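A single protein chain has been omitted from the complex, and every remaining protein chain is retained in its original position.
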Amino acid sequence: MSKTVVVVTGIPGVGKSTVLNLATKELIVRGFNVKVFNFGDFMFFTLHSGGLVRSRDEIRRLPIDVQCEAQISAAKEIRREIDSTSDEGKHVFIVDTHAVIKTTSGYWPGLPEDVVKCLRPKAIVIIEADVNEIIARQMRDRSRYRADYADVEILNELLLINRIYAISSATLVNAVVRIIRNKEGQPEKAAQELADLVMVLGNVI
Amino acid sequence: MSKTVVVVTGIPGVGKSTVLNLATKELIVRGFNVKVFNFGDFMFFTLHSGGLVRSRDEIRRLPIDVQCEAQISAAKEIRREIDSTSDEGKHVFIVDTHAVIKTTSGYWPGLPEDVVKCLRPKAIVIIEADVNEIIARQMRDRSRYRADYADVEILNELLLINRIYAISSATLVNAVVRIIRNKEGQPEKAAQELADLVMVLGNVI
Partner (left out) sequence: MSKTVVVVTGIPGVGKSTVLNLATKELIVRGFNVKVFNFGDFMFFTLHSGGLVRSRDEIRRLPIDVQCEAQISAAKEIRREIDSTSDEGKHVFIVDTHAVIKTTSGYWPGLPEDVVKCLRPKAIVIIEADVNEIIARQMRDRSRYRADYADVEILNELLLINRIYAISSATLVNAVVRIIRNKEGQPEKAAQELADLVMVLGNVI
């Protein structure tokens, strides 16, 4: 009946995974077939099978050309999976990715023109959180956020850059940009907001 | 002799209509043939004749797909009117629209790639106003701004998002982005600025 593609982005430490897990459960309860594509996994698979990296952490240290090729391959593979899904029922495809990736070279677009035009999302969601909560989360789980550990000023810059990248990409595919705040201790509320958005986009309400 | 297309945007409450009316009169005095296209009217006409909405307020509650189709239809219709205008005399076409629309789903681009490439404006004007003046204006005319009523923080976010969307669109068509401040009680000044811009763009001075 309906296929809705939503891209969900967020800088490291905003609690994106938790929100996505809760939103997915909520959407299943509401009768959706939900498929979550972790964009990094698709890139890693391409690069790993090509023998270019052993861990996901190594991706952002690769030459930018190689990253670009893996990025477009990942987008095409995700699009192929979406297109090959049966038209029966209410489907929502969530692409878990970044609007911008902080690499050793600089701010690299996560949804450049060719990628976003391949994915054709109806919405680009930005999960945001209070900067101090991001720092606290990074401190609690240093192993995971090692490469992203940052101070208030750097994080505020990154949050702004992230919004600008998301909007640049949205303009190319006429997608809505939705900012969802993930408040400490209330990921269910953010997940609910995301689930409601999918309902609206899928014309279900 | 000359045809100049200018897109004029501004978030609800900045006083765009007043500035546009005054600028139009000023441009006529200066010898221009002025045509103002209200983008929302063109969208409404498409949607209303299709039986999809009864009032303009209902547009932003429609499924995003339907809004997108009406949006590109409106742009094509405006372009058709511009192209069919005689080449005699100095013509200025002002498209009264939004760089971003705050919908129930999120921030929706008012000038996505297909729309802005259809309109091909020389300038995207952003009418801005002091946040407190916007709020005061919304308070004075609650019926009109009901759906847009907002506090300082939300309005500051919207003003920034609006600029980002305008710039993203301008990059696609090599248009100038011009920010015009509409100060309380001085709409004539803002209108004068807009009229002067049209003169410059039309190579008249």
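Letters A and B mark the chains in the order given here, with residues in each chain numbered from 1 onward.
Here is the rule we go by: a contact is a pair of C-beta atoms (placed from the backbone, for glycine too) under 8 Å apart; a residue touches a chain by one contact, two chains touch by 3 or more.
This is a predicted model, so every value here is computed, not measured.
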item: Sole residue of B:Val36, B:Leu52 or B:Val200 that reaches the chain not shown, by the stated touch rule; value: B:Val200
item: Hidden partner chain, residues of subunit A it touches; value: 63-65, 68, 71, 103-109, 111-115, 161, 164-165, 168-169, 171-172
item: For subunit B, the residues touching the chain missing from this view; value: 122-123, 125, 163-164, 167-168, 170-179, 197, 200-201, 203
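Here, only the chains that are shown with their structure count from here on.
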item: Averaged-CA centre spacing for the pair subunit B and subunit A, given as whole angstrom; value: 31
